[in-house]
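Shown here: the complex without one of its protein chains, the others still in place.
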Amino acid sequence: MPLTPETLSTLEAQSIELPSWAFGNSGTRFKVFATAGTPRDPFEKIADAAQVNRFTALAPTVALHIPWDKVDDYAALRRHAEDLGVTLGTINSNTFQDDDYKFGALTHHDDRIRRKAIDHHLECIDIMDATGSRDLKIWLAEGSNYPGQADLRARQDRLQESLQEIYARLTGEQRLVLEYKFFEPAFYHTDVPDWGTSYVQVAALGERAMVCLDTGHHAPGTNIEFIVMQLQRLGKLGSFDFNSRFYADDDLIVGAADPFQLFRILFEVNRGGGLQNPDVVFMLDQCHNVEEKIPGQIRSVLNVQEMTARALSVDGDALDAAQRANDVLGANAVLMDAFYTDVRPALAEWRESRGLAADPMAAYAASGYQEKIAADRVGGVQAGWGA
Amino acid sequence: MPLTPETLSTLEAQSIELPSWAFGNSGTRFKVFATAGTPRDPFEKIADAAQVNRFTALAPTVALHIPWDKVDDYAALRRHAEDLGVTLGTINSNTFQDDDYKFGALTHHDDRIRRKAIDHHLECIDIMDATGSRDLKIWLAEGSNYPGQADLRARQDRLQESLQEIYARLTGEQRLVLEYKFFEPAFYHTDVPDWGTSYVQVAALGERAMVCLDTGHHAPGTNIEFIVMQLQRLGKLGSFDFNSRFYADDDLIVGAADPFQLFRILFEVNRGGGLQNPDVVFMLDQCHNVEEKIPGQIRSVLNVQEMTARALSVDGDALDAAQRANDVLGANAVLMDAFYTDVRPALAEWRESRGLAADPMAAYAASGYQEKIAADRVGGVQAGWGA
Amino acid sequence: MPLTPETLSTLEAQSIELPSWAFGNSGTRFKVFATAGTPRDPFEKIADAAQVNRFTALAPTVALHIPWDKVDDYAALRRHAEDLGVTLGTINSNTFQDDDYKFGALTHHDDRIRRKAIDHHLECIDIMDATGSRDLKIWLAEGSNYPGQADLRARQDRLQESLQEIYARLTGEQRLVLEYKFFEPAFYHTDVPDWGTSYVQVAALGERAMVCLDTGHHAPGTNIEFIVMQLQRLGKLGSFDFNSRFYADDDLIVGAADPFQLFRILFEVNRGGGLQNPDVVFMLDQCHNVEEKIPGQIRSVLNVQEMTARALSVDGDALDAAQRANDVLGANAVLMDAFYTDVRPALAEWRESRGLAADPMAAYAASGYQEKIAADRVGGVQAGWGA
Partner (left out) sequence: MPLTPETLSTLEAQSIELPSWAFGNSGTRFKVFATAGTPRDPFEKIADAAQVNRFTALAPTVALHIPWDKVDDYAALRRHAEDLGVTLGTINSNTFQDDDYKFGALTHHDDRIRRKAIDHHLECIDIMDATGSRDLKIWLAEGSNYPGQADLRARQDRLQESLQEIYARLTGEQRLVLEYKFFEPAFYHTDVPDWGTSYVQVAALGERAMVCLDTGHHAPGTNIEFIVMQLQRLGKLGSFDFNSRFYADDDLIVGAADPFQLFRILFEVNRGGGLQNPDVVFMLDQCHNVEEKIPGQIRSVLNVQEMTARALSVDGDALDAAQRANDVLGANAVLMDAFYTDVRPALAEWRESRGLAADPMAAYAASGYQEKIAADRVGGVQAGWGA
């Protein structure tokens, strides 16, 4: 099946933001496995991210995580990125790895700690000014482990106050994007556990405050594409954190656990105009615990691209007609037909027509980059996250 | 442990609305078991509901379900209720048992069907005018079973339009309360699946539109008391449908599956002022598939009362102090201490002081009412619901 | 991609058993919608099932449900089936629609009721003798709704005693297949809730007692292909009840909710030899609540066939090599490559080469059968199940 010019034009404009931290080591609470060639600083992470873009032309921006990616000279980091053909994207704050934040950060009852957490976000905005980033993404690990431990309501109010102060510091096109998560690392309550909470918090801030939807951050059985629809309907879908999961927030490669779900999500994004809307940022947020990291990211952006191609192939007129006729099987068949169509050969061809390798995974493997970094990056401390 | 005068005064004001349909037969998709003495019309249902109030003084209002409780003369039904010491409460609409609604009601793409569904709600408001009911409760069974079957976004927009027309018909103190439900009877998507959707729908209507929280309508692992907190914070908690569940929407007796969760919910209701707030309606919505119905309802209202007494017994000052000290175990202990305290003897004593039987379950069993209705209600069609 | 001769030969031998009850009306506890043309007796159900086989050559046997499919003359029913090109398959017992079974059947503490339930199964074996069926499938709706209601242990022991008596009655090649289910219609405990319980119950019976795996009967997040592997490893996988689900036991069309899961299951069946093993019966067990029933069944058998073709296309040598090299991404890619390959054109071609319509859905729609039964089957009581 050839892809239509319209589909190709949408695909050509598709841009997926890579998380710098995906190139460092990650793991579970039980163990983080080390791997040869892991970056030791933000410059090396960006170099790796640039490889993903080099072979796919899909990943021109790299998100940073502060303080993991703190450097003395952000202008230098920016030039480094641009020299490698990518730019710096979303700035992610981090309030979960400081002993002070054991019992909260933006929601903490202790003014000193809350001040510190707010200041950290103001510093992130300073960095955005330096990097030219538009978005400040806030994921809060805050919550409690035992009933009674915390005052749910007071924390919610303090969260709003904190966010208002951070929001007030934004300038120009800058945005605040608030992520929600069902649970983990807190086990009893989480301060921003669902899209509803994120929505009411950002709606109270203003137009440049949006919701971030991480595809792994929902209760079992949640219909995620419904939330995609609703947030677009409300004009509040700011960004995606793509990944996949079988059980909890597994942070596996996007599309790996339930490819059909990814298809449905992308179909709904497109139906709501999100594929053509620069306000909806496509990001990855994954952990490559056991697989190689750069190939893992290449695989991920290809998964998004391939599934987008399938979602764009849905015959909208036929779907609409079947829906209006209450033809349940017919309407479902229109969707399934697009899902089951193998778009990979057409994409490989198109890739070649744009001067890219038909098979980016193979091309990267053949490039020698992995062997080079494994040899070069000996000594130093491998970048990582977690405990 | 004696209950404080404050606690007793709150308990004295507590009022739990009974669902008329709890007295009819219910079951699963596999089987509805019949039982002797089941009411055959709305008058008999109200007579049974009045028994619950007679022995507990906790249940002075009865919610109706239209068309199940349609009668020719609502004034007569109202007098019948008042003669038995109860009043008519919330009117529940029903758009899930007409063949026309197979593919939707308030969200349907067919104007004729949507019109019919809106008109049904306008008729419900007429009934409210006749019964003196304040609340119109809307639970929508609408959704789809297969991806592609329905246009999620268009349905959401049509839902808002339909609700606006219904809302516009309300007068005086009347309210519209919109219930959400995670899934069932639709299996792929539900049009109002979560509190966030219910909230944005009613917030767009106006001040007298509120959210109804059914405790069985959430994904596994959902922290329900957090939602209670959030809805109270937003001023949009209109009512509860109390019941309990192990897996899905099991509609078991409130407090039966997870008594500690009921405690936490009531604690949060009280913390948000909901126990003293007439805008928050306490309703039961349960199915007594295998147990006797009137005793099942008596057990239910007692469960709510007992757990409310425990929630009111939490030492707020000690809790606050422990929370401020980040004393995790101490704060949790304050909560657990109240939960583990046996309030039943004090409640029995207090009940007697008010001229009620110490043990309402035993008093009802001894009253002979069950034997009487089993003997009297022979012939006719037992009331029920479902397929 | 052409299908290999080996794949085609396996596909040619594939046989999927249809449930007679899929052609009757079904629904949820809220509503069963009626549809034109619904069969009114077992003969009409078999006629409809034969249509599925006529257009797919995939469904040569029909499972019966007793008492739903009770007839005076099973020899006549058998001839009726054979005249239509199909045979009678598994006999399913039913102990969930008699008032006597409200609190249990094969597990009941009352000897009279347990005797009745055992006798029902002995009668089912008599019917098997008449129909030539090999398998007696037992799904038990037994359990309890409230903690304390039942003695879990005594019921388990009584279940074993009951099954032994039933098993002892089997002759020749006849088998007993015991299905498990996570929950519903009982909400607190189910007497055969998981594969482990079904396994220990049938292992204690003997070689001709097996486990039935219904793909919709597991807790959220359960890895079903692991259970497929384990049961095959233990020699106890007797049959599948295929369907799909988003939340609970939704009984949707197989492959509709999570096609990749169906692929993984079929891959594991094949890896364990189950595709060539007549001891593993492929059955459907679905409810077509809102979609048309005969097309729903055609869609279902095609889904199984298409996914089987994909599973058979996995490059086993490449997979093995990647697994041995701990090449996580490479091994996963081997699987995904087969999953994403569009086998539909090759199957359509192959179908035509066997004298079948390339598109069975379209061919059935064009056949006029649906219109004919809608016109003919007026009057009488439509077959259905449930309350």
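Per-chain residue numbering starts at 1, and chain names A, B and C are given in the order in which the chains are listed.
Keep in mind that, in the parts below, a contact is a pair of C-beta atoms (placed from the backbone, for glycine too) under 8 Å apart; a residue touches a chain by one contact, two chains touch by 3 or more.
Quantities reported herein were computed from a predicted structural model and do not represent experimental measurements.
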| item | value |
| --- | --- |
| Displayed partners of the chain not shown (whole complex) | A, B, C |
| Omitted-chain contact residue, chosen from C:Pro193, C:Gly216, C:Pro259 or C:Gly296 | C:Pro193 |
| Per the touch definition above, residue among C:Lys70, C:Arg233 or C:Lys372 touching the missing chain | C:Arg233 |
| Contacting the left-out chain in the complete assembly, out of A:Trp68, A:Phe96 or A:Tyr369 | A:Phe96 |
| Missing-partner contacts on chain A, residue numbers | 26-34, 96-97, 99, 102-103, 141, 145-147, 149, 182-185, 187-188, 220, 245-248, 250, 252-253, 256-257, 289-291, 385-387 |
| Where the unshown chain meets chain B, residue by residue | 220-221, 223, 246-247, 256, 258-261, 290-292, 295-296, 299, 306, 328-329, 332-333, 336, 339-342, 344, 361 |
| Interface with the undisplayed chain - residues on chain C | 102-103, 109, 144-153, 156-157, 182-183, 188-190, 193-197, 199-200, 218-223, 225-227, 229-230, 232-234, 260, 264, 268, 271-272, 319-320, 322-324, 326, 328-329, 331-336 |
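Please note the rule applied: only the chains that are shown with their structure count from here on.
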| item | value |
| --- | --- |
| Interface composition of copies chain B and chain C: same or different, split at half | same |
| Cα-superposition angle relating the copies chain B and chain A, to nearest 5° | 180 |
| CA centroid of chain A to CA centroid of chain B, Å | 40 |
| Chain B and chain C, separation of their C-alpha mean positions in angstrom | 38 |
| Residue numbers of chain A (touch at least two other chains) | 220-221, 223, 260, 328-329, 332-333, 336 |
